[in-house]
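What follows is a single structure, written as structure tokens, with notes after it.
Only one protein chain is missing; all other protein chains are in place.
Labels A, B, C and D are assigned to the chains in the order they are written; within every chain, residues are numbered from 1.
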Amino acid sequence: MRFFLRRLGFYLITFWAAVTINFFIPRIMPGDPVSALIAKNQGRISPDAAEALRTLFGLDENMSLWDQYVQYWNLLLHGELGTSFAYSAPVADVIAGAIPWTIGLVGIATIISFTLGTLIGSGIGWRRGTWADSLLPISTFFSAVPYFWLALIAISVFSVTLGWFPASGSYDRSLVPSFSWEFISSVIYYGTLPALTIVISSISGWILGMRNMMVTVSSEDYVTVAQAKGVSERTALFGYSARNAILPQVSSFALSLGFIVGGTLVMEIVFSYQGIGYYLFTAVAAKDYPLMQGIFLVITVAVLFANIVADFIYGVLDPRTRQEG
Amino acid sequence: MTIASPIGHPQRLAPASDPVLEIKNLSVDYGYDDDPVHVLRQVSLTLGRGEVLGLAGESGCGKSTLAYAATRLLPPPGLITGGEVLFTDRSGVKTDLLRLNDTQLRASRWQDMAIVFQGAMNSLNPVYRIGRQIADGIRAHEPKTSQKEALERAAELLDLVGISPDRLRSYPHELSGGMRQRVMIAMALALDPQVLIMDEPTTALDVVMQRQIVEQIAELRDRLGFSVIFITHDVSLLIEIADRIAIMYAGEIVEDAAALDVYNKPRHPYSSALLHSFPPLRGPRRELIGIPGSPPDLSRLGGGCPFADRCAFAFDACSKVNPELVFPNVPGDDPRRSVACLRHDPAAVRAVGEVPLPVPAELSLS
Amino acid sequence: MTIDTSIVEEGQELEKPSQAPMTGVVAAAEGRRRGKPRKFLFLRNSKAVAGMVILGFFLLIAIIGPWIAPYDPSARSDDILQPPSWEHWFGTTHLGQDVFSQILVGTRGVIVVGFVAGILATAIGVIVGVTAGYIGGLGDETLSVLANVFLVIPQLPLIIIIAGQLPTVGGVTVAVVIAITGWAWGARVLRAQTLSLRRRDFVEAARANGERTWRIITAEILPNLTAIIASGFVGTVAFAVLSLITLSFIGIGNTGEWNWGTVLYQAQSQLALQRGAWWWFVPAGLCIALLGMSLTLINFGIDEFVNPRLRSTGLNARSLRKRGIRPRIGFTPVVREAEETRA
Amino acid sequence: MSPSPSAEPADGDVVLQAVDLQKHFKLRGLNSRDVVHAVDGVNFELRRGRVLALVGESGSGKSTIARLLAQLMPTTGGRILLHGEDAAAKGRRAFRRYVGRVQMIFQDPFGSLNPVHTVRYMLTRSLRIHRGRLRGAALEEALVELLERVQLKPAERYIDKFPHELSGGQRQRVAIARALAADPEVLLADEPISMLDVSIRLGILNLLQDLRDRLHIAILYITHDIASARYFADRTMVMYAGRIVESGDSESVTQDPKHPYTQLLVRSAPDPDDLEARAHGARGEAPSLVKPPSGCRFNPRCPFATELCRTEAPPLLPVGDGREAACWGYSERADRPTLSDITEALA
Partner (left out) sequence: DTSGGGGGTSAKVLTIGMPNGPQQPNQNPLATGSASLSLGYAFAVYESLMQVNEIDPTAAPTPWLADSVEWNADSTQAIITARDGVKWSDGEDFTAEDIAFSIQLRKDNPELNIDFPDQYGDITVDGNKVTVNFTTGQYVNQVKLYKLLIVPEHIWKGEDAVTFSDDDMIGTGPFTLKSFSAQAVTLTPNETYWGGKSKVGELRYDAYNDNAGLTTALTTGEAQWGWTFIPDYESTYIAKDPEHFNQVAGGGFGVDVLYLNNETKPFNNVAFRQALNMVVDHADITKTAGYGVWPEITSVTGLPQPSGDAFISDEYQGKELSVDVDGAKKVLTDAGYTYDGDKLIDPDGEAVSFKLTNPSGWTDYLDALGIIAEGAKSLGAEATVDAIVQDTWFNDTIPFGNFQASLHWTDGGSTPWNLYSNIMDGASYVPLGETANWNFGRYNDDDVTKALATFKSTTDEGERQAALDVVQQHYVEDVPGIVIWSRPAVAQYSTQNYTGFPTSEDPYANPQPTGPQAALILSKLTPSE
């Protein structure tokens, strides 16, 4: 319990920190976003409109920073993320339209990659000194390749040259989103190449991590005891070695999510995938602060949430965490 | 059974009455590369049925390696490079454990021979309840047993070692060190094995707890009749509990004799020195000598006796020939004991053209 | 990315298998036991050596690249969008610029940013991590929460956001941003390690002997953290390189300085992909992957150096199989080749 | 009370004294009111040229006492007197002066020497701290002298080695040499031999014995091996769960233990010379120090325990010539328990 309480406290702090960073991003940057917006629209925004925008972003000069901060929190807690400059729509709506795609693509691909990578890693770690070891250099290579570059290559090979997969988009544009099989299969078809890219470039990390953990755990006495007990190879591998080696994997899963999300955002751009990454990118390019802030917040919250889940799973997997102080 | 009978040496050693485990000329290397460390060199050891055999020696002399190699549990880069490990089952059939394939070996494990490791702390899977871990072993060999039956058996086993059966649902970290060690013993006894190898099962425990565990083992052995190989570097403990003691030094057995014989009439200079290294708790304060120097590096052994550097009785021949186990050159000794010392092996000394020296008084007590 | 696994949360100091608290010299000692010379043990690790060689190669290019580049990377020529040839090893761009020269010249930018970011982040990480680990108590709690917050907050988006807002984005600026957001991992690992070192007897012994605190930290603790610091540094460099390239690729922090990301950016904006100009984006990508791989390999080397259990079995799989050795847990191979060697 | 400089202090003079020493560790976390009662009300003296052994099972608080005496952690009660003066060091200088007189040796020679430093570095540091800026030949001479004092001869062979290039025994000697660099009056040896091989333990004990005799150092010898206490120590104190349960001269404590716990301890230790006198059937484990048993902390395991033992903690009672035991059995109280032979009581 204490463990979970501590974690909860930590998450609250992190959430607070993320919101605060978010609050300060537009404020610490040189110039203010409204002037930037005015400048870019060259005379199209009247001074009145500018004033209104300032108030909207809480950039009111007459307000103390603290009041702005309080107001920001107030708005946030009411689910109010502001209005996007670039899309002239509520940020919450913009994000709501994008986030399912990102979660669908990145989430599923990451889970696949984690599962596969962990399995392969267990195998390689368990069978050291066999042909499986030769997977390691390949893994190292792929773990170092930037996601977006792999995406470029994948498009060039599988879309442009071979024409097997569409090069861009999230589903067949002639379809109207619905819960029909046709639409879902199209989503899967369109998601295959991006997902494959994510899997290929992130799997190596899991393979290598799990392999190292397996190697370490395999030399633990309890694994030898399992073998001495004559349990089946499967039990020894999964029940004893992998079962323990996976614990650190789970916690690094949570930690590296932020990293993976970062990588996939850029990949989304390459694949014209209508996820959060693309919006973040346009928001940054357009200095669309409300959208930028909203997206960053959402990503952070999502990563935090994934951390909570991973923590929970960890707690379930490792009885020692449940120990009372 | 013959123990590595050296050429030209007339004495024969009497066979153990009813061997259950015979380790013959077992050799073990560490490292798969061109430059392996020869940790065990042609070690032979026989365990009689129902016997408690103590294995003593300094840290790093290869005690654990021997135990692991005999069960083929040595982790990489350990490599068994030769020898036999013959196990005789209750009906007298001998099998060489080193020639079994994986399936046969797996089937034989725990049934025939169970092992309790050095650190009980790490021998239990931290994420499973202990009941399940005991049941795992049972069900691996008796697949027909239901989990429930297996857990019932586990409860009985816990009871056997004096732990309340409701501890079945505990995780290892919830148990104290002594309890964990008992759980390991209970687990080892799950399939009523004939041989129990215990690698320093009490080293991490307090004397009081050690006493409790040791008593438990003795009592269980009396009841169940298994044989034990008990590994420790606490010779005084061994003298108490073992029937026979084998002293190891630098990857070889240097002396193998009945427990009290080792204590009262050591034949090897190392055994003798070892016995004079710890102060007695009671009785007269005896003179303590200790052993100068430190154990040799196994990867840099020369041709001679590995103990020669530290030995008070070493002579020229000791640096030339590595002694083999022979019957001690002391009249009236138990014919089943053996020692690896050139003082007891004039034939080997002569074979390298040196003049044998007599057995010194310290090594020929009676 | 290699994720160190062991440290999950400060609250749980469990016996974690991976936490082989071994330091460089101890690990070296491990090597000596096997009768190998102690010095350069690290360099006996084939992975580390491969990594060092590749990294060394890129370092060399970073230094001499601009001099040995056959062309001015920005100079146009009439060979527009030519595939690789003897004149242009990596082909040319839409302006007839020599891709090979761009890569050569661009190496410096990548390496400088990587190393500056690595050094800065490592410095922050060492200061925060070691302080937190050594002082303990409330200060520790605060610093580790700070580090954890930075760990959980997605870095790359933050870097993109910050770098995207800065008025000028030179390589060093990017490095600083990366360092500011990327120090936490090192700090966390260092903290955990310092924590365990602090309880070690030799630190206690130094205290019991009346050493000053700063001396204990610098002379007793820090040298034992070298491997971890090095590995953190290498990891951050890899991350910084990737971040820089990502930033350049999406057109942020791309101020005319050549780096591999700029090359990729140009290739992408000139539709190299659609135009079949593979030579435009393949070399830069391969260089990134190679550099990243070399860093990962070095980290592997460090890992194996520190944690001997990870060391390879000494021979490659094929020659082991030839000798009939199948290394496995719980089934020690029996090979009777040495049977006859002793009488 | 400080010794007059003229009079050469004699062996047996009290050097370091612990008075009602107490250490309670705060537990981290929410229930911060819980404490670990690691050491409670411990009194003893370390005398010049004498060895005092502190024996007890794991977790009984032995190391904590050593650390308290070395001032590696603050006490939570009681006082430490050095030559009769309160030694609670305030400020760095006072602390340095104190550690110059009270040095400590750790259990694990693998752990107590920093693997990254050579023997030379470690000894030089210690010399510099305690003897000021030594340089050149003077330093060299001091180093050689130190190493020879711990029988690492010839010194050159060891001086530039790293700890891992030395064997366990050699390492422990280096650790001792480091402590000796301060010319201490007190040596706190926390299980100095328990991590060493049987064959080399004796060498270290003999070395310490030699130091005691030649340098007249007062030694606190912490061990869980009661036999070595008998061999090496002049007096022996037995600890159980943070309290001293028995003290007296080593020979009589080991040969004729008074406290039931000491008896159990002595009877449990393997002893090939006396195979019969073994305590059989002992049960139970050391108590939790967070919620220690009320009364005598040994009462849950003690076969003689009565209601008195469960309610009131026994003080150390005199049980003979210079001997004390904290057991109600030796009191004059009417409701005291009746003691008999522990081996029989348990069987």
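What we mean here is this: a contact is a pair of C-beta atoms (placed from the backbone, for glycine too) under 8 Å apart; a residue touches a chain by one contact, two chains touch by 3 or more.
This structure is a prediction, so every number in the text was calculated from the model and none was measured.
Undergrad: Relative to the complete complex, which of the depicted chains are touched by the chain excluded from display?
TA: Spelled out, the missing chain touches these shown chains: A, C.
Undergrad: In the whole complex, not just what's shown, which of A:7, A:243 or A:287 touches the removed chain?
TA: Checking the options A:7, A:243 or A:287, the one contacting the hidden chain is A:287.
Undergrad: Among A:171, A:240 or A:314, single out the residue that touches the unshown chain.
TA: The one listed residue touching the chain not shown is A:171.
Undergrad: Hey, which of A:86, A:135, A:301 or A:317 is the one touching the hidden chain?
TA: Only one listed residue reaches the unshown chain, and that is A:86.
Undergrad: Specify the residue from the set C:69, C:116, C:177 or C:273 that touches the hidden chain.
TA: Checking the options C:69, C:116, C:177 or C:273, the one contacting the hidden chain is C:273.
Undergrad: For the chain that got dropped from the picture, name the residues of chain C it touches.
TA: Answer for chain C: residues 74, 76, 80-81, 94-95, 165-169, 251, 254-256, 265-266, 268-271, 273-275 touch the chain left out.
Undergrad: Across the whole complex, list the residues on chain A that are touched by the chain not included here.
TA: 31, 35-36, 39-44, 46, 49, 86-89, 93-94, 97-98, 155, 159-160, 167-171, 173-174, 176-177, 269, 272-274, 278-279, 282, 285, 287
We adopt the following convention: only the chains that are shown with their structure count from here on.
Undergrad: Sort the other chains by how far their Cα centres are from that of chain B and give me the top one.
TA: Relative to chain B, the chain with the farthest C-alpha centre is A.
Undergrad: Sort out for me whether B-C or B-D is joined by the greater number of C-beta contact pairs.
TA: If we tally the C-beta pairs in contact for B-D and B-C, the bigger total goes to B-D.
Undergrad: How many Å are there between the centre of chain C and the centre of chain D, using C-alpha atoms for each centre?
TA: 47
Undergrad: Can you work out the whole-Å distance between the CA centroids of chain A and chain C?
TA: 22
Undergrad: Which chain A residues reach two or more other chains?
TA: 2, 128-129, 218-220, 224, 226-228, 244, 247, 318, 320
Undergrad: What are the residue numbers in chain C that touch two or more other chains?
TA: As it turns out, chain C has residues touching two or more other chains at 14, 313, 315, 320, 325, 327-331.
Undergrad: Can you check the complex and tell me which residues of chain B touch chain C?
TA: Its residues touching chain C are 7, 27, 29-33, 35, 37, 41-42, 68-69, 72-82, 98-99, 102, 105, 121-122, 126, 173, 297, 299-300.
Undergrad: Tell me, which parts of chain B touch chain D in their complex?
TA: 58-59, 162, 176, 178, 206-212, 215, 233-237, 239-240, 263, 273-274, 277-283, 285, 288-292, 294-295
Undergrad: In the complex, go through chain D and note every residue touching chain C.
TA: That would be residues 67, 70, 72, 92, 95-96, 99-100, 103-104, 106-108, 111-117, 125-126, 129-130, 162, 164-165, 175, 178-179, 182 of chain D.
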